[in-house]
Structure formats: structure tokens, C-alpha cells
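Removed: one protein chain of the complex. Kept in place: all other protein chains.
And then chain A:
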Amino acid sequence: MAAAGGKTYSFKVVLLGEGCVGKTSLVLRYCENKFNDKHITTLQASFLTKKLNITGKRVNLAIWDTAGQERFHALGPIYYRDSNGAILVYDVTDEDSFQKVKNWVKELRKMLGNEICLCIVGNKIDLEKERHVSVEEAEGYAESVGAKHYHTSAKLNKGIEELFLDLCKRMMETAQVEERSRGNGASQTSTARRGVQIVDDEPQTAMPAGGCCTSG
């Protein structure tokens, strides 16, 4: 929800993707500039904020990590309602994780329409030798669904700043468009509100929950 008319924008961005693709690593790299580091200062890496200044406008970015395990999949809609942007992460060495991204895109578009800015992110490009998802395929797919595609490496700190900066700019544009259209429309009872709802996804093929690195 962007601060209407104010100089400060507040954006909510959700991180989606299969377990182990590097979601947590990406945000920790972005907000703390650390990777697999024992000296990370935050108590948690599930909700992080970042203040930005983009072309003179202040932006408060709230980044929401989501539980990626299979068994929590149905909870997605609760996480991503009211979000301005979504970062869909896959691991370039893991074709499965790219398929998961496609599912997320479908679901997000169905639930939130075009109001949400989508970023598809191929992470771990430092493992180029083991790449299993072709660049052309990924970029082609992103374009076909109106999303932007990025290549990142949390390990080498590549492409991450660009990713978030780009996303913020796009979200600001969307917010400005919305503001303008709201200004034209008569009254804005912005009260099509926040009911908690869960969408049953198609029956999952019974698959052991928790990926390779579930702790516990």
C-alpha cells in the first residue's frame, strides 16, 4: 500500500520460491551485505526493511520472506495479499525450482492481477557450469507473463542492487498511475478489504515435505 500523495512510499515485497534457492541469502546480502556469515547482526531474516532514496523520493521497502516448504504452499495468498511486488526466485542449477516459479506466477496473476510487479530471479549464477535452466527460456518466459528477469548471485553479490532498485522504480510508477486514476475517480472507498482467504491449490503430488536443507 503506497502512502497516498505523500513523499514517502511504503512498499511490501514478498519473496517466493522453492526451498534452498537462496531467498534468505538474497535479502541478507541486500540488507546486511553478508553471505553465509556467522556475524549477521539481525535476529531474524524473515522480515527486513530497507530505506531508499530514489530520485528524491523516499521509499520504505519491507521485504517479506515466505516459508518455502511444500506443505506451506497453500498459505501463499495470505502472505502476498496487499503486496506491491513479488520476487520469484529459482536456482539456475535446479530446473524444478523454475517450474515452481511458473506456478507462482500463475497464482499471483490470478489473485492480484496486474497491480503487482513481478520479478523472476535466477540465483546462483556463480554456478554457471551446472546451469540447468537456459537463459533464453527463462527470459522468454518472463517476458511472456509481463515480468522482468534478473540474474543474481548472493554469493558473489551480483545483480542484487539492480534487482531491488529496478523493482522499486517500477512499483513507484504503478503507485503513481494508481494515484492519478484515483484522483480522477469520484470517491475512493479503498475498502475492498483484507479478508483472510486460502486458495486450495490443485492436489499436490504427494511429495516429502521440506527440501534438501530443511532444518529440524
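Criterion: a contact is a pair of C-beta atoms (placed from the backbone, for glycine too) under 8 Å apart; a residue touches a chain by one contact, two chains touch by 3 or more; residues count from 1.
In the analysis below, contacts and distances are computed from a predicted model.
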Going by UniProt, what is the name of the one chain that was not included in the view, given "Translation machinery-associated protein 20", "Cyclin-like protein", "Serine palmitoyltransferase small subunit B" or "Rab5 GDP/GTP exchange factor"?
"Rab5 GDP/GTP exchange factor"
Across the whole complex, the chain not displayed is touched by chain A residues 1, 3-8, 10-12, 19, 23-24, 28, 38, 40, 42-47, 49, 60, 62, 64-69, 71-72, 74-75, 78-79, 82, 189-191, 193-196, 198, 204, 206, 208-210, 214-216
